[in-house]
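Every protein chain except one is present and positioned as in the full complex.
Order of writing sets the chain letters: A and B. Residues in each chain are counted from 1.
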Amino acid sequence: MKQDLLQHTLKDVSSTTQLSLRDWDLLIRQARSADLLARLAVLLQKAELLDTVPPQPKAHLESALVLAAAQNYAVLREVEHVQLTVNSLGLDLVLLKGGAYLVADLPAAQGRLFSDLDILVPQARLNEVEATLMLNGWATTHHDPYDQRYYRRWMHELPPMLHIRRMTVLDVHHAIVPATANLKPSSAALLAAAQPVPGHSGLRVLAPSDMVLHSATHLFYNEEFSHGLRDMSDLDLLLRHFMQADDFWITLLARARELGLIRPLHYCLRYCTQLFATPIPQAVLTEVQGLSKASAFMDKLWLKVLGSLHPTARDQGAAIAAQLLYLRAHWHRMPPWLLVYHLCAKSLRPRAKAEAN
Amino acid sequence: MPLAESWRIADNLELTWRDWDEDEVIVFSQRLGRSLLLNAASARILTFLALSSPSALSLTALTEQLLPCCAPDTSVAEVMTLLDATLPEFYRIGLIEPLVNSN
Partner (left out) sequence: MIVADLALYDLKSRLQQGLYLRTGPVVSCITSPHPLLAEGIALHYAGHAVETDFADFHVRIDRPRNLRRWYRPQVHFYFDDTPSFHPLPADQAFPMLEWGLNWCVSNHCHQYLIIHAAVLERNGKTLLLPAPPGSGKSTLCAGLAHSGWRLLSDELALIYPQSGHVVPLPRPVSLKNQSINVIRQFAPHAVFNQTVHDTIKGSVAHMRAPQSALDRAEETAAPGWIVMPRFEMGAAPQLHEISRARGMMALIENAFNFDLHGRKGFDTLGDFVDQCRCYTFTYGSLADAIAGCEQLVGS
């Protein structure tokens, strides 16, 4: 019998006191596979429940905390390196996603595992930034000319850059959705509203509303949902933190309208409520629902795909749902003629290359 | 290539030492993510630089501090040879930085 114990636990962490060892076995596997083991450990720590966990599963939570702490440290060091390079161009470094949560000391940074660092630069300075990064030890990846075109012309970022010595990966974005998408939120607006980080001059993060909108847009308009539950958990933590400010909801809704991002916001709020019981005011939910429609069908697709994707948690429908959402994501990111070209080109590439990756 | 005039410990190295009253010592920099095995002489050089941090030490000052720690008949030239061998290595690892104009 399939059981999404992970989502259930993240929604109510006190439920762990009722778990049998067999349940813990499932939960640890689901959490590890979703990259949420450290997040689970942190939530248990904060709820003062870590010591109630039986010793065998607890060891895995402790191990995950060691890993997360080491990664946090490494990311902060990497930010320093990137900052030196970008600041040398007279530009503030604007961090996105996990890196931003970490330097701004947000709850969403806790228990988060990192792979790459994401930054946002003005499109007009993109070439300059790329050139300076290369002078300072970063190299482009994805050397296939098709891939290069895919990223540069059609997506919203440079191909990932790898630092030769440190072997760290940097994703340089100039927008938060692809140039070819039918949504066109203004990156200039995001950059203009980016806020300095106390104690770190030359470093900025997106304004709270923009951080939420970016994360929501990234999840609901990207083709990759393998970290869906993790991304939703991040959104839940961001919302719970930012909603402490009185004007947060009003600002968020206004900004979503201004940037044309009501629909991803709608999905974000709707599914946060369902997955994690995030305390979003009913008035806010009603308003986004009025501005954007989500069909029961879309609900079914998203909820299948946003939960734990571990084989013990998901059923047959999840794979089909993922396929449909993949197509939809592409539909939104590319005009139809481009979509056909992209999908054909992907399927015609020699297998050896795919295996090499 | 001639050695720079003055040297200082790099910023924020987060150095930790471990020694057991033996000839060799281990130093660890959390920031660099590296551990180093140092003989007594290298350990002393790094210690003097660390003690004067954030100020730099000139080669002359460093030599003056090292001489009393060496064998009685050690010459200044021998100390300079030691610095010639050690300082560029510390620099390569990222432990220290040269200052071209010492104030």
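One rule holds in what follows: contacts are C-beta pairs under 8 Å (C-beta built on N, C-alpha and C of every residue); 3 or more make two chains touch, one makes a residue touch a chain.
Since the model is a prediction, treat every value here as computed from it, not as a measurement.
Touching the chain that is not shown, out of B:25, B:66, B:82 or B:96: B:25 (per the contact rule at the top).
The residue touching the chain not shown here, chosen from A:25, A:128, A:258 or A:299, is A:25.
Mapped onto chain A, the interface with the missing chain covers residues 20-22, 24-25, 29, 32-33, 54, 56-57, 59-60, 62-64, 66-67, 69-70, 73, 310-311.
By the touch definition given at the top, chain B reaches the unshown chain through residues 14, 16, 18-20, 22-26, 28, 30, 33, 35, 37-38.
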